[in-house]
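If you scroll down you'll find the structure; I have some questions about it.
In this view, the complex is presented without one of its protein chains, the others remaining in place.
Residue numbering begins at 1 within each chain, and the chains themselves are lettered A and B in the order written.
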Amino acid sequence: MLLEILISALLLVGSFFLLVGSIGLGRLPDCFMRLHGPTKSTTLGVGGMLLAAVLSSIPDGLSLREMLIALFLFITAPVSAYLIGQAGLRRRLPSRAPLPEDFPD
Amino acid sequence: MRKLCPFPTLSMALAGTWLVLAGISPLHLAVALLAALAIPLSIAPLLAMLPGVRSLPAAMRLVARVLWDILIANIIVARLVLGPVSRLRPAFVNVPVTVTHPSAISLFMSMISITPGSIPLALSPDARTMLVHVLDLEDEEAFIAKVKERYERPLREILEC
Partner (left out) sequence: MLTAALYIAFISIAAAIAICMTRLVRGPHAPDRVLAFDMLYTNTIALMVILDIYYSTSVFFEAALLIALTGFVATAAFARYLARGKVMD
């Protein structure tokens, strides 16, 4: 019972943050600001979901495999944000914050 | 022993990962052992470039702090995203970098991108400054001081570089 409550709570928290990240993607005005939503929500949103999956496997033998996906996403989320940001800087996309004149490479 | 298994932590992590993925059985134990011995040896030149860890407890504390900050960062960004967009003050900030080892710099950049509303976008060719986009900047000086104190200082203390 307690386990079920915990799993439900993690599912709700995870999906909430994923939804918030997507809303940020849809709502914020320029590409650099939009970067923030997905990078943050990937970590906690998917992390919560995968933790729920690990907990739900407890009745028939704990399996930690889902945490590997979470670990992988934790490592790659900053990298993809950095690479997309580089693309935006190089193309000098419109931005609400003034773009730096000569950005380092 | 040192020659056969020069990176015990990595070997243990590899064997653990394999057992988590495949399940525990005699066959998988053998495969895990093989992976733990063969993979570090085959990429030894690459591993030699990594800095050593000075104190494991301090590293664990930093990991715990980063996990806690992920939680806080998500809540703050959720509030910013759901609040009025016109009140956000996005800005590009140049953060000076004092760690010099490439691994330390990339760890520092990864940690900045999980602090509330900031993403590093570029590093200067001499690796002395990094360009960070902040979603809602209140005080530039305070932001720079915070990330340097919270992440860069422990990194410099933990890594041998």
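To be clear about the criterion, a residue touches a chain if its C-beta (ideal position, glycine included) is under 8 Å from a C-beta of that chain, and two chains touch if they have at least 3 such contacts.
All figures in this text were calculated on a predicted structure; none of them were measured in a lab.
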Touched by the hidden chain, which of the shown chains?
-> A
Which parts of chain A are in contact with the chain that was left out?
-> 4-5, 7-9, 11-12, 14-16, 18-19, 21-23, 25-26, 31, 34-35, 37-38, 41-42, 45-46, 49-50, 52-53, 56-57, 63, 65-66, 68-69, 72-73, 76, 79-80, 83-84, 86-91, 93
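Keep in mind that, in the parts below, only the chains that are shown with their structure count from here on.
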Touching chain A in the complex, chain B uses residues 17, 20-21, 70-71, 73-74, 77-78, 80-82, 85, 88, 90-92, 94, 109-110, 113-114, 117, 119-125, 129-131, 133, 135
In the complex, chain A residues that touch chain B = 16-17, 20-21, 23-24, 27-30, 32-33, 35-37, 39-41, 43-45, 47, 63-65, 67-68, 75, 77-79, 81-82, 85-86, 88-89, 95-100, 103-105
